[in-house]
Structures are given as C-alpha cells and as structure tokens.
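The excerpt is restricted to a subset of chains, each kept in its original location.
For clarity, chains are labelled A and B in written order, and residue numbers in each chain start from 1.
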C-alpha cells in the first residue's frame, strides 16, 4: 500500500468520525450529548497533566482492544509530547496486563505511530470522543 | 462513498452472513446447530414482545462491542417498529453502561440506522443468528 493510500485511509476515517460525531450530537438525546461532553472533560489537565491522561486513555483502549480508540490516543499522546520510548512503555504495560490477545492491536498501533512519525497523516483535530 | 457503494457493502455482508450460516448449519455438529436454533428462539414473542427483546439484544451487542450484531439488531428493532428516539435511548444506556469504548461502535450504528432510514439498504431477512 502506498503512502498516498494510507493518507486517504486516515482522511476517510477522520472524515467519518467527524461527520458521525456531528450527526450524533445533533440528535435530541441529552444523555448521549452529555456523555460526549464528559468524555472531553475527563482528559483536561488537572492534578495529572494531559500527556499522562492521554497515556491512561491509551492503555485503557489497548486492554479493551479498540483500534479506533487506540489510534486516537496515540495521536493525542504524540500531540502532548509523549516520545516513542514512553509510548512503547505504555504499550508494554497494555500488553502485559491484557495479554497476547492485544498483539494484533499493538501491530496496528505501531503502524499508525510509524505513519504519524513519517508525516503521512495529519493528526486528528482537538475534539475528544475517542 | 456513494449510496451505491453502501448498498453493495451491505449486500456483500448480508450475502456473506447467509452463505456462512448455511455452511455452518450443514456441518454435522449438533451443538452448533442447536445453538443457532436457540439463538432464534430467544427473540420470539413471549411475556416480552419482539421489539423489547430486540432492544435487549441491541444493548447487549453494544456493551459487548460487536458491529455485526449491533447492525443486525438495529435492523430487527426497526422492523419491529422501534422508532429513532427509542433507538437512541437504548444507545444511551449502552453508552453509559459500557463507556466511551462503545463510541466507535455507536458511530457505525448511527451510520447504519441513517442508511436504513434513507432506504439505501434492504433489511436482513427473517433468520436470526446475529
């Protein structure tokens, strides 16, 4: 697969996420809308800084094995200044806690990180919602 | 992606499900065949009506995060007369119980529902088996 295809795939995914988030938030369901707001609030700086909170979101996503959530938090960690070594230490904790069933997700996470680092992808924008 | 592509994707998925169900049920394994029969029986009207039972299947599928099962029950709920508001209330319970890890599946569920409502897809046929 060429880098161009990769870029297209990431753009298609990002476009889908943005479009569906708007669609969901336009719905007159207050519980869903409040949940999305809470999801954003949970990662804001407090006693713990943003980088640590995004790492927490990353490891939670790894052990629960959700590729979209993992990609999202990998990008956010990177935006928050988490380096590759630190990212791999977080991966290693997710792997040890969650077991070998995490490995296929780890492969895709590393692939996504590689592409981010090679500049193939624009990072997702600032809204949370995994 | 055009509506035509969407229709093709749904048709391909439905065709795969039907083909593999036949393949599995043709196998001389009585436990598997009885399980499939039980899966159909569980959703038949009783003290609870079909719409309620399909909503139960939908929320169970949401919190266990299985896209194929979610799409299946969204379509079945709609066939059973569940409206969009009720569907979103079921989504909201799945979201609160299951957490933000459910969000990527919720996006795909809403996308699937939107396409069903726009008439792009034929609903799956009457056999259960998720």
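We adopt the following convention: contacts are C-beta pairs under 8 Å (C-beta built on N, C-alpha and C of every residue); 3 or more make two chains touch, one makes a residue touch a chain.
All of these numbers come straight from a predicted model, not from anything done at the bench.
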Legend entry - Copy count of the single sequence across the entire complex, 2 present: 6
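Assume only the chains that are shown with their structure count from here on.
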Inset, instruction - List the centre-to-centre spacing of chain A and chain B in whole Å, with centres computed as mean CA coordinates. - result: 26
Inset, instruction - Name, in rising order, each residue of chain B that touches chain A in their complex. - result: 65, 85, 88-89, 91-92, 95-96, 100-101, 103-104, 106-108, 110-111, 114
Legend entry - Contact set on chain A toward chain B in their complex: 16-17, 20-21, 23-24, 27-29, 31-32, 35-36, 39, 60-61, 64, 66, 68-69, 129-130
